[in-house]
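Note that one protein chain of the assembly has been removed; the remaining protein chains are unaltered in position.
Take a look at chain A:
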Amino acid sequence: MRIRPAAQRLRLTSVLVLAFDTATPAVTAALHDGARVIAESTTIDARRHGELLAPAVQQVLRAAGAELGDVTAIVAGTGPGPYTGLRVGLMTATALASTAGVPALGVCTLDALAYAAETDGPFLVATDARRKEVFWARYGDRRTRLDGPRVDRPQDLPGELPVVGAGGRMYAETIGAGRVTGPEHPSAGAMAALAAEHLAPLSAGEVAEIARVPEGRVDSVEKASGLGVLGPARPIYLRRPDAQVPGAPKRVTA
């Protein structure tokens, strides 16, 4: 965990963004005061998002000498990512936001990875989608998503562009080791910084409008094509649930 001196708490009066992401094996939480990341916690554990996230949020608040009441916006990664972990972050954001009376916002997890990319110019971001597939998107630069997110086999990733994220690393043999670049996992610090950048020019009313969840069930599969950085805290699934409509009951007699 990286902590900066608590003296910087002086800035807390204006902006304090709490961000976290659970769409990859990284359980990551951070606080950003509008100028910089003031506390961040990241643990890599693909199986314990539900156990690690709430304590991580408490930890970054404590490290920054802040309370939940000081937070002005809550931002969670919307994936795409394995669904069980992904939902932990989004549910936490939504419930925490309602207790704090602040908006719950979502940022695409791949956008946060892109923002932290160690490369200039066009590149891809890819994360593990399991089932020998990757979640991926194409970027013009660190701030600009041009295409995606999508889910595909790694051999079907387009072009010769560098690939940021674990999805490139784990399929280095398929895509070519020379294309692999960092970081491997998203950081909530980068997500908070990206969100703070986009929140800065917005009025409270505009933020509330972005956070508003549309009436009825959101079909996140269709929604994933949007290219705006800030959205409501709703998941990007990209796959429909595995379920078969059954035929006639199986006979028990031959």
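Worth a mention:
Going forward, a residue touches a chain if its C-beta (ideal position, glycine included) is under 8 Å from a C-beta of that chain, and two chains touch if they have at least 3 such contacts; residues count from 1.
Quick note on the criterion: contacts and distances are computed from a predicted model.
Of the names listed as "tRNA N6-adenosine threonylcarbamoyltransferase", "Acetyl-coenzyme A carboxylase carboxyl transferase subunit beta", "ABC transporter permease" or "Peptidase, S9A/B/C family, catalytic domain protein", the one that matches the UniProt record for the absent chain is "tRNA N6-adenosine threonylcarbamoyltransferase".
Touch with the chain that is not drawn comes from one residue among A:Arg87, A:Arg138 or A:Arg179, which is A:Arg87. Contact with the undisplayed chain is limited, among A:Ala30, A:Leu96, A:Leu157 or A:Leu238, to A:Leu96.
For chain A, the residues touching the chain absent from view are 48, 50-55, 57-58, 68, 83-84, 87-88, 90-96, 98-100, 217-218, 235, 237, 241-246, 249, 251-253.
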